[in-house]
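The other protein chains are all here in position, but one chain of the complex has been omitted.
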Amino acid sequence: MLAKLVQIITWANFAGFSPLILSRSPVLVTRSSLTDEKEGLTLDELLSQAFNGLSLGSVLLLISLGLAFSFGLMNVINMAHGEFIMVGAYTTYLLQQILAPALGGVSGGLTFLISIPVAFLAAGLLGFLLENTLIRFLYGRPLDTLLATWGVGLVLQQLARTIFGAPNVQVVSPGWLSGGFSPLPGLNLPYKRLFIIGLVLICVAAIYLYLYRSRSGRRMRAVMQNREIAGTLGIATRRVDGITFAIGSGLAGVAGSALTLIGPIGPTLGTNYIVDAFLVVVLGGVGRLPGTILAALLIGVFNTLLELQTSASIGKVLVFVLVIIFLQWKPRGLVALRSR
Amino acid sequence: MEKGKILDLQAISVSFDGFKVLDKLDFSLDYEELRFLIGPNGAGKTTLLDIITGKTPALAGKAIFNGKVNISSQSEHKLARLGIGRKFQTPSVFGSLSVYETLEIAVGFRDRPGRFFQKLKTEQVECIKETLEKIGLTRKARTPAGILSHGEKQWLEIGMLLAQQPQLLLLDEPVAGMTRQERDKTGELLQAISKNRTVLVVEHDMQFVRQFANQVTVLHQGQKLCEGPVQEVQQDPRVIEAYIGRKREKAA
Partner (left out) sequence: MVKAKVPTKEILAFRFLPVIAMLGLLAAPLVLSDFRLSLLAKFLTYAIVALGLDLIWGYGGMLSLGHGVFFGLGAYGMAMYLKLEASGNRLPDFMGWSGVDSLPWFWVPFHNPVFAILMAIFIPALLATLLGYLVFRSRIQGVYFSIITQAMALIMVTLFIGQQPLTGGTNGMTNFSTVFGFSLADTGVQVVLYFVTVACLALAYLLCRWLMHSRYGRLLVASREDENRLRFMGYNPAPIKSLAFGVSGGLAGLAGALFVLQVGLITPSAMGIVPSIEMVIWVAVGGRGTLWGAVLGTLLVNYGKSTFSETFPEIWQYFFGALFIGAVLLFPGGIAGFVRNMLDRVFVKASPPKEIPVPVDRNPSGKELESGVEVT
């Protein structure tokens, strides 16, 4: 798994890297970029942008995994998924407000570490509730589910506004995550982003173990491949739905927790990432982990690099057009289950 | 290419995730032939129909329709226009369209797109009326297809094919889940429908096969086990082995 990831990463870097050397167009700074606006491009900036793309891709991956699972399992897209990210972020914020004084101050970082699993649980619980109270009543009506969950998202956003206020709030990052690592002179890899990549790697590894090494994960894969047969074999398919949905939502919560490191958080935090995450699901294909991983990294890196080479807006258009063109060639995504 | 074959499949292979569903299968049909296709579950019968109608692409091999059309290079709707009709195993009708409207779609598929906005020609309306008579649904012409009974849906499907006038007709288990009466009526419909065209029927119901079949092909594990008149096939030891061997496995 890890070896594969590294392979993908290197490849993605190269793919984006080679044509860019020729380019000397001015760089527009993207939302994922940490560097200041500058004219021209150097190798170091390129590398650090590629690194930023990778880190954006890894956050996307965390968000998309939940979407891809619930889509593969129930053929529903949860439009409130972005709000689960927001829930994770606000959980982190709330914990810092409450616990930090007792646990070594805001920059000690202990509360932040604690808040990651708590964010997972909070968002996961919410997801479980949503699945049980709404989504299962719309089973077999994917488009209606989409609209209903959008409504849930609106309510959650407004709830956040009511509780925390409309302006953004800031979570203080742990002190030991400030600064960065410089493998080359001029190339600075911020610790925060390295931490996020590490966190995503841990989550993906955990998901892999869950899917392929646990009984519960095996049941989930069975239901994904054939719901009827899995049901007749005694698997409680509805319970699998609920658990899967909860896990997926929990991952979005973790993503929200991670995003507090990058910038301020607000009620519409999730909406910035969710459309890209949907594209990851479309591009990656349904039901296989590698497809989602590859798609998330590709979209993350392409987004950052294309924006870098052209401009933020044209870059986005190009990514979209590339996805549409790709789907002409492989309508079922990068990796898809094939059945008779 | 041999003359006189409406369908000629040579060395067709299909696999899903490495599992071979059809394995270098040769299969052909003469003009105006009525052929039955039998075989245990998983023998590849439905997949064979998928190949012929362009639903599934073959991994290897050649499939020629009417001596000239290369099936693997055509999409489903083009093959249907060229005269390959198919009835699915489970009746799949358009639930919210009425019986009349469904037949209207079936009868008009050769029209130019521009005609979709005009009224049907008189002969097309006549064809629909005749079809309604034949399948006995004249009085239900306005009923939404979704609330027809199972048997009625099957007849509507057959009616759709009648209106479509295909040269080669593929029927996947036309009497599955039918009552005795419904089955007899379906049998009659089939005989009416198989005049002047080639029909390939996939069927499990051996009684039905014995009643109507002449030539039978037996598929087993993606290959042709044997082919011939129904009595001969029934006594073939390999066929008995395939069916009984299968039963023994199940019992174990």
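Chains here go by letter, A and B, matching the order in which they are written, and residues are numbered from 1 within each.
By definition in this document, contacts are C-beta pairs under 8 Å (C-beta built on N, C-alpha and C of every residue); 3 or more make two chains touch, one makes a residue touch a chain.
Quick caveat: nothing in here was measured; it's all calculated off a predicted structure.
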Omitted-chain contact residue, chosen from A:Leu269, A:Val282 or A:Ala296: A:Val282
Given A:Ile77, A:Val171, A:Ile207 or A:Ile243, the one touching the chain that is not displayed: A:Ile77
Absent-chain contact - pick from B:Ala11, B:Val69 or B:Ala141: B:Ala141
Among B:Asp26, B:Glu76 or B:Glu232, the residue in touch with the chain that has been omitted: B:Glu76
Hidden partner interface residues of subunit B, rising order: 53, 55-57, 75-77, 80-81, 85-86, 88, 92-98, 100-102, 104-106, 108-110, 113, 115-118, 120, 125, 128-129, 132, 138, 141-142, 144, 146-147, 160, 164
Subunit A residues touching the omitted chain (full complex): 71-72, 75-77, 134, 137-138, 140-148, 150-155, 157-158, 161-162, 271, 275, 278-279, 281-282, 286-287, 311-314, 316-317, 320, 323-324, 327-328, 331-332, 336-339
